[in-house]
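Of the protein chains in this complex, all but one are displayed in their positions.
Moving on to subunit A:
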Amino acid sequence: MVVLRDGMCPGLSEELVVALRAADITTGTWVLINLFTLVNLASRCGNALLAIRRVLLAQHTAFPVSGADLYEDLLSSTAILSTGNPSLDKLLDSGLYTGELTELAGGPGSGKTQVCFGVAVNISYQLKQSVIYVDSTGGLSASRLLQMLQAKSCNIEEQMEALQRIQVFPVFDIFSLLGCLHHFRCVGLQQASAGGGSVKAVIVDSVSAVISPILGGKQNEGMSMMTQVAGLLKTIAKDFNVAVLVTNTVTRDGNGQLKAGLGQTWSHVPRIRILLQRLERPGSTCSSVRTATLAKSSRQPCHLKEEFDLQCWGRSEEQLYGMSGKRKHTEPS
């Protein structure tokens, strides 16, 4: 809550601030909460104090919204973005939903970054929308993106245009990530991307690389920064109607089962979680086939498994379905 200062709201003069300080009241929270003590002070400081309380309440209360309005809003603004891979789309209930946080968890070499590339290429080329890619591992290879685009189209103009719709933000530590996300929230995604076109997806690869060095041990700030990142990502997803895709590592729990990294607190943050694994087939060490397991979902039963080939984004396919929207109007938002 804000520190009380002269001129913050009508009636809050310098003398009043000094008088309040003398009574040990420095922040607005105090003014709002302690009505009883306020009444006692009112005899000394006048009715100005009650007026200030009314102003603070008016400025800082949240507005209730009816459920019907929210539902209408959701129907008209949510879009489903196909990932470009039919097996993944089946797991995700036809694609990435805007307004939601989806997580890809997997061990090293399981294909998380490749899936992120595939999603970015599909959205920028097939759906012709912008993508913001926050890269924290240095794993983004523009030559690989170009290779995927070359498989979809031979037209160099189209390839270059699609590449221009992907905005890359390199961040390598937690403070840069927080600064970057705050920047998105303050100036809005359209201005942040400056590439023209509407941003439909924000991909963060990977969120565990910047958060795991600050968790645990004698550091007590790690959890709070992790929760701030979670809050910012969810706000960005909701306010700007984008699909947020993050990648995470995996650890093994007591029974040897794979689970997503970053601990219990983070496990509640994403709405959908997919675990990626390599297939342990004898004789094929360089295979590009992976299994995806649905570990957490609000729409489908968990533990659904699908197999898919990482190279499918590098080949042109006849059947790629485009952006479908759960809304009443037919034109895209």
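The criterion applied here is as follows: a residue touches a chain if its C-beta (ideal position, glycine included) is under 8 Å from a C-beta of that chain, and two chains touch if they have at least 3 such contacts; residues count from 1.
In this text, contacts and distances are computed from a predicted model.
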Quiz item: The complex has one chain missing from view, so what does its UniProt entry call it, picking from "Importin subunit alpha", "Transcription initiation factor TFIID subunit 6", "Distal membrane-arm assembly complex protein 2" or "DNA repair protein RAD51 homolog 3"?
Solution: "DNA repair protein RAD51 homolog 3"
Exercise. Decide which residue listed in A:R54, A:H183 or A:H303 touches the omitted chain of the complex.
Key: A:H183
Quiz item: Which of A:T83, A:Q167 or A:S297 sits in contact with the chain that's absent?
Solution: A:Q167
Quiz item: At which residues does subunit A meet the chain that is not included here?
Solution: 1-3, 26-27, 107-109, 113-114, 120, 133, 136-147, 156, 159-160, 163-173, 175-176, 178-180, 182-183, 186-187, 192, 195, 206, 208-210, 212-217, 220-221, 224-225, 228, 249-251, 261, 285-286, 288, 314
